[in-house]
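One chain of protein is taken out of this complex; the other chains stay put.
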Amino acid sequence: MRRELGRIYAVAWKDLLSEIRTKEMFGGMAVFALLTIITFNFAFDLTGVDRAASGAGALWVAISFAAMLGLGRSIAVERDRGSLDGLLLCPVDRGVLYLGKLLSNLIFILLVEAISVPVFGALYDLPIYRPTLLLGLLLGTIGFAGIGTLFAVMASTTRAREILFPVLLFPVAVPVVIATVRVASMTLSGTTGDVGRWLNLLVGFDVVFLTIAFLVFDRIVEE
Amino acid sequence: MKQGSTRGLPGWRFAQGVGALAGVVMAIALYMAFVYAPADALQGDVQRIFYLHVPMAWVAFLAFFVTFIGGIGYLWKRHRGWDQLARASAEIGLVFTTIVLLSGSLWGKPIWGTWWTWDARLTTTLLLWFIYLAYFMLRSYVSDPERAARYAAVLGIFGFIDVPIIYKSVDWWRTLHPGPVVSTGGAAMPGSMVVTLLVALAATTLIYAYMLYQRFWIERTKDEIADYHYRLYERQLAREMREGASV
Partner (left out) sequence: MSDTRLRGAPPDLAPTSAPPSVRTVGVTKRYGRRGVLRGITLTVQPGERVALLGPNGAGKTTLLRILATLSRPTSGTVEIAGFRPDRDAQAVRSRLGVVAHQSYLYDDLTAEENLRFYARMYAVEDAAARIDEVLERVGLAGWRRERVRTFSRGMQQRLALARAMLHRPSVLLLDEPDSALDRAGVRILARLVEEHAAAGGTTVLTTHDLGLGLEVADRVVLLQQGQVVLDAPAADLDVAEIERRLGYR
């Protein structure tokens, strides 16, 4: 068990180390997220009194699009360089490889959030540093990255993977989008009455889909 | 002339019986929907679309459940019969879902005054439609059929398990913005309407069963044709290699 944890960490570590040196993915994702937030400003009026409700949506759309770019790229790079085969050659359970890639993807997305959430709060003058909002964001990100990592591996072997990946990911991820946005907008507008049920829904989604993804990953990477 | 071969299929006679029964029950259902059932007190004749719309929705859901089971079976046993079942059922499910969305729109326009509303059931159905559209896109984008079957199985499992979660989330989301209520509550419905609905449901289920049988054998035959091409090519190659060796 400890050895397996060490291996999960190792898979994520080599991604993070590469990223620290090139800053390719993180830079692209963060800039994209910020640009999306700014673009939303032109699309909707995010300065009015009801900006708490629509702003939360804009924030999550920005994050999920940036996350989608990052997820697709992190898997496509392994596939194109052939290093995915290198991982599959290791005498390691496939679930470990899944969790390792999930961990590095998750860290990338959380870092993007660490930049874009404060910027979003400052630009639209919203009090974003609320535990429930951040918890909702974290749970939503786990679920999104969890199914995203699996679907990105699936899409990476197909023709037109850049198109197929969002088509697979977004309909299945709808509950995450709704729940995360609801938690954020309820927190921002101060009506936190039934925020608990949304957090429960997110926890349920994460547990169910991460478990299934962990179980079927073996069948996805075989040839 | 080709019928001689189809008659040999297992269950062919039974399926023909189911098909004939489906036709008869459908005729009865149509009669009941248009003649026997009373016009709705509030909605008038438009409400009769309900006898198509609701059974289609239920059976589409059943079809996706069969795809879900087929996907699990395929990932577990690796026998392609499971995949043939899954894709046959998904296709019917997608067609039925399309009918549900269209008939719902036709019904909604005169009653709610709008083609569409973001009600939990409608939204879930729409997302279901997108998921199974992605299911067929996925299949067509993967060139190796064995890999396509595995990927589709995974999406079929994710999609089906997601349905109640999507429904719950949209339902809670809508509670803040209550839209028109679709429910024609069972208690308020006259007995003749309930009976008509049940007969229509039976007809739709029979049609599904008959179509599933047909689709399943078409999918199976497609695979067998591919096998045949494969064997034909292999045999030709073996002959060429023999001749090449003897030269």
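Order of writing sets the chain letters: A and B. Residues in each chain are counted from 1.
In this text, a residue touches a chain if its C-beta (ideal position, glycine included) is under 8 Å from a C-beta of that chain, and two chains touch if they have at least 3 such contacts.
Small disclaimer: the values here were computed from a predicted structure and weren't measured.
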| item | value |
| --- | --- |
| Sole residue of A:L35, A:C90, A:A160 or A:V207 that reaches the chain not shown, by the stated touch rule | A:C90 |
| For subunit B, the residues touching the chain missing from this view | 143-146, 226, 229-230, 233-234, 237, 241 |
| Subunit A residues touching the omitted chain (full complex) | 3, 6-7, 10-11, 13-14, 17-18, 21-22, 81-83, 85-93, 222-223 |
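Criterion: only the chains that are shown with their structure count from here on.
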| item | value |
| --- | --- |
| Residues of subunit B defined as touching subunit A within the complex | 75, 127, 130-131, 133-134, 137-138, 141-143, 147, 150-151, 153-155, 157-159, 161-162, 165-166, 168-170, 172-173 |
| Interface residues, subunit A side, partner subunit B - complex | 147, 150, 154, 157-160, 164, 167-168, 170-172, 174-175, 178-179, 182, 194, 197-198, 201, 204-205, 208-209, 212, 216, 219-220, 222-223 |
